[in-house]
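Submitted below is the structure of interest, expressed as structure tokens.
Here the complex is missing a single protein chain, while all its other protein chains stay put.
Moving on, here comes subunit A:
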Amino acid sequence: MSPTVRLQEMIRVIRSARTQGEERGVIQKECATIRAQFRQADNGGRSHNLAKLLYVHMLGYPAHFGQMECVRLIASPRYNEKRVGYLGAMMLLDENQDASLLITNSIKNDLSHSSPYVQSLALCTLACMGSSEMCRDLAPEIDRLLRNSSSYIKKKATLCAVHMVRKVPELGELFTPAARSLLAEKNHGVLHGAVILITELCERNTQTLVQFREVVPELVHIMRGLVTSGYSPEHTVAGISDPFLQVATNTDSSKTAGSAVLYETVLTVMDIKSESGLRVLAVNILGRFLLNNDRNIRYISMTSLQKIVITDHNAVQRHRGTIVDCLKDQDASLSLALVSSINIRSMMKELLLFLSTCPPELKSHAASGIFNAAESIALCSAGGDVRDETVPNLIQLITSASQLHCYTVHKLYRALVGDISQ
């Protein structure tokens, strides 16, 4: 019987167990067999035994005795054994295990293997679980691959470099020159990785940032090329060319991919110190998002607006109406939070109306939102009046909702304490 069938057969047997106890019994038996087979010499079924163990591990059972087998399989010359060995390493070994250091040498050899698929296994594993020592050890290898290999390997080496820089920031200096030249690549995969690498480098080192500022025109050129160039079916997602690489200017937001790009633009605009015109544009895009049918888009627009309202108060004000409309949405707790940060005074009436009509589980959220808002306004001079108007109304509504009583008493007490000290 072919070894793969044996693996699938085991899975079938485990799944047919009717109770947790039965399952445990089956698995214990299997593990005992696997352990025994690991101790034997090469019997041709090593990779499948490890695969069985990995399945069992995913179900939550202990599998640490497979760690050394992973090390052995990775060192095997056969691709099928290496493949499972590396997978096992990624699942069972992490940098905290001693055995992980043992594979460093195998990885080093495999990085220069004649087959790109073997190189790829090594790169992937290193990027997934490489410890700081492993990264320091193997960084020169990666740098070599960044400069001199096929685009298939380059894109992987780039992401591996990203992992290394995240683990050991000092390695950033080593990779900076190579990163610069990667921008000249045509392959989208490589470009994508290069952009991420450069971002990481710049985040950790302000000097690098200055260096890469010169590169900005080049990046813009690439982006423009993406937007205007012909249709590339491989990279297109719902008619938007290569959204993953783009941070574009003018995109159709009727599809999620387009929105993702626009959202990224908004984030970029907010992050860099852009001029006010650009920021208003960004806020308007978010405002448009609020009208979108897709709930997910409305959510991210509201979370973003929450952050922005602190700095760009006026721009967000314009969208007050839409935000209030969002209160009617089922998942309204977020818009309530947002509403309380904007100028509440004018919205008090609408909020009270909402409080009386909204479903019971939202009442406490709404009440707390309004209290928070009232408290924050109480700090400014005319706040007292606002509180006086709203409190009787609130009390009326709250007496009709018994669950809120306890909560309300707490809140009122706090409010009174604050009042007395004013």
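Assume contacts are C-beta pairs under 8 Å (C-beta built on N, C-alpha and C of every residue); 3 or more make two chains touch, one makes a residue touch a chain; residues count from 1.
Quick note on the criterion: contacts and distances are computed from a predicted model.
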Item checked: Options "Transcription initiation factor TFIID subunit 14b isoform X2", "Polyglutamylase complex subunit TTLL1", "NADPH:adrenodoxin oxidoreductase, mitochondrial" or "AP complex subunit sigma": UniProt name of the undisplayed chain -> "AP complex subunit sigma"
Next item on the list: Would you indicate which residue among A:Asn80, A:Asn148 or A:Gln207 is in contact with the undisplayed chain?
Entry: A:Asn80
Item checked: Omitted-chain contact residue, chosen from A:Val13, A:Ala75 or A:Cys128 -> A:Cys128
Checklist line | Where the unshown chain meets subunit A, residue by residue | finding: 3, 8, 11-12, 15, 51, 54-55, 58-60, 78-81, 83-84, 87, 90, 94-96, 115, 117, 120, 123-124, 127-129, 131, 152, 155-156, 159-160, 162-163, 166, 188-189, 192-193, 196, 234-235, 237, 242-245, 256-257, 259-260, 263-264, 267, 295-300, 330-331
